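Quick one: the structure is below, questions incoming.
Only one protein chain is missing; all other protein chains are in place.
Letters A, B and C name the chains as they come in the text, with residue numbers starting at 1 for each one.
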Amino acid sequence: MGEHTKRHTIEWHDPLATAAAVKEMSGLEALRAMQRGEIPLPPMTLVMNMRLVLVEEGHVVFSGEPGEYHYNPIGSVHGGYASTIFDSALGCAVHSTLPAGDGYTTLDLHVRFIRAITHETGRVRCEARVVNAGSRIAVAEATLYDAGGKVLGHGTTSCFIFRGRG
Amino acid sequence: MGEHTKRHTIEWHDPLATAAAVKEMSGLEALRAMQRGEIPLPPMTLVMNMRLVLVEEGHVVFSGEPGEYHYNPIGSVHGGYASTIFDSALGCAVHSTLPAGDGYTTLDLHVRFIRAITHETGRVRCEARVVNAGSRIAVAEATLYDAGGKVLGHGTTSCFIFRGRG
Amino acid sequence: MGEHTKRHTIEWHDPLATAAAVKEMSGLEALRAMQRGEIPLPPMTLVMNMRLVLVEEGHVVFSGEPGEYHYNPIGSVHGGYASTIFDSALGCAVHSTLPAGDGYTTLDLHVRFIRAITHETGRVRCEARVVNAGSRIAVAEATLYDAGGKVLGHGTTSCFIFRGRG
Partner (left out) sequence: MGEHTKRHTIEWHDPLATAAAVKEMSGLEALRAMQRGEIPLPPMTLVMNMRLVLVEEGHVVFSGEPGEYHYNPIGSVHGGYASTIFDSALGCAVHSTLPAGDGYTTLDLHVRFIRAITHETGRVRCEARVVNAGSRIAVAEATLYDAGGKVLGHGTTSCFIFRGRG
């Protein structure tokens, strides 16, 4: 590609090994094991340069630092970056409420982009909480902040819960 | 990280050079120049292994091939992958309606995940069309398909249009 | 309330009798029976001055004529009017795909308001189609038009399907 080409290398472990380990634990145990590095982080976390900074039942915080390689064609970080961190934080907030043997899948993700994210934004922080944990459906909402506490976006999700798949 | 570590390297060009070139053209010209490789693709396109396969006024198709490095912790491709391809296709569909000098920003993205995407899904295809191109706000919708034509997801967006910034 | 007061009276039949009749039929049968007037329309249909104008499997059209009594405090028809017609058309499109014994409940409704609706808009028409009818979840989308075919809004929904409750 020539001299102006930049490079970034992602290194990861087998995500199916992570998924198999996650399945044996409650959501809270699995997320805390990932946070402590006892289970390898899933590769998309590395692609997005994100990490899990807080895990409680129904409440999860991710942070992330977007790079130049997350840019869109119109001069800012691609909306897919914020969407990915919202999807992670919202899904994990729901996951944190589930006992071992239960699983979930995300039905939808709705992200409202409030301020543009650029290279200069630095570290962002996505705080998610469960609004309602029903027997079949869980609803969660999250807010994305910059380091100074300014709101960058808001997101919500509905997840479908699979019960008793132990 | 040891012997089980896998690696993927992304190589890209300066996205601000792409953004500067894009600004001088109509949306249709800019997207077609990217499709023909005359303007470097923005890095997020490469991170997600996507490409622009069709560009018409108000109608854009992206395809993408998710890899293992796009996995989440629960055994499938992260929802951020589909969200990114939806955001790209929907935003570019809106962009394709804009004359030179106008710009846009995405206000929100709503993605409905219909079937899980895994490593075996292969190439996916996101077809977006503009529902309404207003003077200030444009609305677009898109459907994501697998290679066999099965619906994987549905997405919608609203974009804010900046007029007359030439 | 004095001489400037206006009045509108709604007359309806017991909606639980309608619901009981609906339960015995497939979705398509129930909707067609309502369209032909063999089952009383549910009261909200009358409150919103709506009617079912087309029913096919996975495709439903409602029309409605908003009145002054549907106004909000800022000089136009309340967003709840369009929301109600979208919710009806989208839910009925999903319902039209269900055999007798199955039921559904709406998980979420997302409405994008494109043009304001006023007293002068006249009759509006909401065309809904099912995007995907899964075993547990169905997704539908709809467009709202004025009499001249201008797009007034766009909506989507996800419904949860209860199987085999006959």
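Keep this in mind: a contact is a pair of C-beta atoms (placed from the backbone, for glycine too) under 8 Å apart; a residue touches a chain by one contact, two chains touch by 3 or more.
What you are looking at is a predicted structure, and each value in this text was computed from that prediction instead of being measured.
The residue touching the chain not shown here, chosen from B:78, B:95 or B:110, is B:110. Interface residues of chain B with the unshown chain, by the touch rule above, are 107-108, 110, 136-137, 158, 160. In the full complex, chain A touches the omitted chain through residues 110, 112, 114, 131-132, 134, 137, 139, 141, 143, 151, 154, 156, 158. Take chain C: the residues that touch the chain left off the picture are 1, 4-16, 18-20, 22, 30, 34, 39, 41-44, 46-48, 68-75, 78-81, 83-85, 87-88, 91, 95, 103-113, 116.
In the analysis below, only the chains that are shown with their structure count from here on.
Across the assembly, the chain pair joined by the most C-beta contact pairs is A-B.
Interface residue usage between chain A and chain B, two copies of one sequence, is largely shared: over half of the residue numbers at the contact are used by both copies.
Separating the CA-averaged centres of chain A and chain C is a span of 36 Å. Residue positions of chain C touching 2 or more other chains, listed in rising order: 110, 137, 158.
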